[in-house]
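Below is one structure, written out as structure tokens; the observations come after it.
A single protein chain has been removed from this complex, and every other one stays in its place.
The chains carry the letters A, B and C, assigned in the order they are written, with residues numbered from 1 in each.
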Amino acid sequence: MTTHDTLAVPARSQSLGRFGSRFAALAFWLLLAVLYGVLRPETFLTAGTFQTIFGSQQALVFLTAALLCTIIVGEFVDMSVASNFGFAAVLVAVLTVNEHWNVWLAAVAAVAVSTLVGLVNGWLTVLLGVNTIVVTLGMGTFLLGLGLWITDLTPVSGLPYDFAQIALHPIGSLPVGFYEGVALMLVFAYVMRFTPLGRNMRFVGANREVSRLAGIRVNRLRLGAFTVAGLIAGVGGVVAAAATGGFDATVSQSYLLPIFAATFLGTAILEPGKFNPLGTLLAVYFLATGILGLQLLGAAGWVSSVFYGGVLVIAVTISTLLHRRVF
Amino acid sequence: MTTHDTLAVPARSQSLGRFGSRFAALAFWLLLAVLYGVLRPETFLTAGTFQTIFGSQQALVFLTAALLCTIIVGEFVDMSVASNFGFAAVLVAVLTVNEHWNVWLAAVAAVAVSTLVGLVNGWLTVLLGVNTIVVTLGMGTFLLGLGLWITDLTPVSGLPYDFAQIALHPIGSLPVGFYEGVALMLVFAYVMRFTPLGRNMRFVGANREVSRLAGIRVNRLRLGAFTVAGLIAGVGGVVAAAATGGFDATVSQSYLLPIFAATFLGTAILEPGKFNPLGTLLAVYFLATGILGLQLLGAAGWVSSVFYGGVLVIAVTISTLLHRRVF
Amino acid sequence: DTSSSTTSASGPLAGKVAQLEKAGDTYAAPSEPISGLAQVKGATVYYIPITQQAPQFGVTETALKTAFGKAGVTLQTCNGNGNPTGISACLNQATSAKAGAIITDAISYGLAANSFDAAIAAGIPVLNTNQIEDAAHPRAAKLGYIYAPGDKMMVAAADWIINDSNGKAEVVINQSTDGPAPAAYVDAAEAEFAKECPACKVTINPISTANFSLIPASTSSALLKNPNVKYVVSEFDQFVQPTLGGVQQAGRIAAVKGLTGGAQLTGLQMLKTKNFIYAAAGQASAYQGWADADAVLRMMTGTAGDELPEYTIPIRLFTRDNIGDVALTQAAEASGEWYGPTGYPEEFLKLWGLS
């Protein structure tokens, strides 16, 4: 990594504080793993643990990627990604199981609907100028209701087994869904770091007028970000439905806090103070590690919330303070 | 109302669009009530309906008031109010039922803890400069976990009957909790409209640096806003626990969407484009009316989500468009 | 609320209700002993309740922990969080950790069919408890079912209402939509009303764990639509408080009697303090924990073959009449003394050759 391939790197980028703020969270992750390994070698230090941590977070990876799309172009938090994801998941299940569509056709239809939802979000926000939170919160609640309606408030399941292979087919010891999520984030990171598109996105996020004057088609980019966010949420929903063989419309709401937690925690990793795809990916697995370990130690269900909340505040506070001290 | 007591009111405030955007939502409310009355006179046009609409929204009124405190001074959405409310509610129940404290003492302790939580939020945000969403989201998740912990993940109940009177004592045909919520919002509206404090809050929300140079103690005001938000959430939680005789920690999460929906819908009522206490209060009852009517018409549980989401987007979009035309 | 009500001794189902109000005399235990318990020592069994939010699973979990402790088996609990994704994650975690066995509680097979399939394919015994047997996945060597008495509890509540109202009640049942089993339980209650009380009118109000905030509103609108309703049943304990909120909002708290199924300490405390609840049906969740442990040990050791013994989980109806004799403590709840004599752990241990 060269020093000049990052945005917003201060002059003294070699300084200790800087380094600290960049890798503090990673060091803490390692420490956590070692700690659990020492405390529970027989259960934690097994292939099963590894598989659980890395094989179970696909939904979160897709959801955080969708959230990042719009956050990076400066739209404050798209509250509809979770519902959109959930709607795609129930839609593919309902169309296949209740309406007897071909499952692949149903999957394409579900992704198309999610993408359209993203486009409508974008249209309302970008072209009509309605507040982002209002639009996405309203759209999210609306979709949740629709999802409950088409499923009659009950979980729908019964997707065919071969369809499940798009999520579960094992490669090495991990399901293919893991690689899909990682590939998505790597592509995202590549775009952000190395391409004009990524730079344009960051600038639109930082200052719309400056970007417009530099010839960036700001509104198109923002609209695109909303649409792609819808697309990613839709694909994620379809993969999640495939993995469980069905879905329940209300599930998506339980992702809201973890999505935000992972995305904001990502701002404390690798590129402190900035939303970044790889930091977010690491944050997802970091949180999964912490919670799994605590479960193995025998902690009860409440511990995951305490952990999510505590780690988020502490990590970002430390990162903020270290980051600030450098200057 | 004198002409100079408004911030951000344009000169042509008498114009039709202006008037429209101010009262469009109210007219729609009236229309809705008439419609339901015509469709279901035997059930909708009863005292029971009236009682249900106005006697059931205390929790939302307190929660939206808490959210407004920080939004008005320019902090983007305090995500912890719902959890803080829930924590106060379970704390009073746990202290009284499990720990056998005197219930009034427990209530005071719960409110004190909530206020402290608000203060910590403020300290992290205002003095350490950590991102508002991170702090409040993290704190909210953390409190949710703590609430689950102290209740062992299950509902706690058994608060004494006379304690319930602080929420349920009937005055006219409505419980006293209704009047408490309305009084809170009226005081809030008075402060915002007539006092120096309210004017200072709006200025801090509009431009921190200018306010600081004008001699407003900006950080103190922001810290105060967070603390008062915690206080209001705590009082609301205690009242809610009194009403049901106990509480369940996870319930608070289900308020998240309604709080935001009502608060943002409030920006389309009375003072378009601005967060305002009375508009929010009306939005709360507006949403309650709509949902109750739909339920009386026989719609299922999903309808409330569709209604919340749909009304939010449509109302704020119309308000945005009307408002825009005026300028 | 101080208006008192005693079970109407002259009501149509007085005898049946009186029977339901009594604690049982014995807990049934299987007769066959288990052999080869030594081979499962050190194994880890996963316990996956649909949500830890419902109090009864905590009681079962405690009993399981005690029972397995005696057998040298470790218990690992994983919260299903009330949704298929969470449940799948738990099942997958157990599968990749090569669990000795998996016990699911109140989770229908179809909710996470792929993950159930995967666990069974990996050779892990799966015990599906508190559920209806899935037609597409019948019991087999690696898949056992223990049926829950949820229907009995709902029927008990129905019986009490029929008796209390002298055969002419209007009832709202807040039915959980979290899976097919709760619907089946309420169906049983409806059948009981149809059979025993043709004059009764039952309204179903569907509610769900994930939409807690909607429960008060939908309850109060159900009451507004049916102004003569005198009884409101909450299917499980965790729904009592929002249900109560709905009754309060409709201004009907004085006129309506509340009931709950799946009663644990919370509901019983409300019963005792005469807060809204008039009757509560509960099942012996502690005993269920021992029964689950017994069944799983049989599956793990191969003692059972393809057939598990029948376990009957006792239920009891608590009312304002008999609640005075019930010790409302966590210890009492965990011992199972509310439902019958507390000697059953000994009997199980005897079967396991551990006493």
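Everything below uses one rule, namely that a contact is a pair of C-beta atoms (placed from the backbone, for glycine too) under 8 Å apart; a residue touches a chain by one contact, two chains touch by 3 or more.
The criterion applied here is as follows: contacts and distances are computed from a predicted model.
Taken from the listed names "PP2C family protein-serine/threonine phosphatase", "Molybdenum transport system permease", "Phosphoribosylformylglycinamidine synthase subunit PurS" or "Sugar ABC transporter ATP-binding protein", the protein name that UniProt assigns to the chain not shown is "Sugar ABC transporter ATP-binding protein". Counting contacts over the entire complex, the absent chain touches A, B. Of the listed positions A:39, A:186 or A:213, the one in contact with the omitted chain in the full complex is A:213. Of the options B:102, B:173 or B:195, the residue whose C-beta touches the omitted chain is B:195. Touch with the chain that is not drawn comes from one residue among A:43, A:200, A:305 or A:320, which is A:200. Of the residues in chain A, those that touch the hidden partner chain are 2-5, 7-13, 191, 194-197, 199-200, 202-203, 206-207, 209-217, 326-327. In the full complex, chain B makes contact with the omitted chain through residues 2-5, 7-11, 191, 194-197, 199-200, 203, 206-207, 209-217.
The rule is simple: only the chains that are shown with their structure count from here on.
Contact counts per chain pair peak at A-B. Farthest chain from chain B, judged by C-alpha centroids: C. The centroid of the Cα atoms in chain B and the matching centroid in chain C are 36 Å apart. Centre-to-centre separation of chain A and chain B, using mean CA positions: 29 Å. The residues of chain C that reach two or more other chains are 52, 206, 208, 211, listed in rising order. Counting partners per residue, chain B has 152-153, 300-301, 304-305 as the residues that reach two or more other chains.
Taken together, the chain B residues at the contact with chain A in this complex read 76-77, 79, 124, 128-131, 133-135, 137-149, 152-153, 256-257, 260-261, 264, 267, 300-313, 316-317, 320-321, 324. Those residues of chain A whose C-beta lies close enough to touch chain C in the complex are 43, 46-49, 51-52, 55-56, 59, 148, 152-155, 157-158, 161, 164, 168, 240, 243-248, 250-251, 253-254, 292, 295-296, 300-301. Remark: chain C residues 1, 52-55, 58, 206-208, 211-214, 216-218, 220-221, 223-225, 227, 237-238, 240-242, 244-246, 248-252, 264, 266, 269-270, 273, 275-276 touch chain B in the complex.
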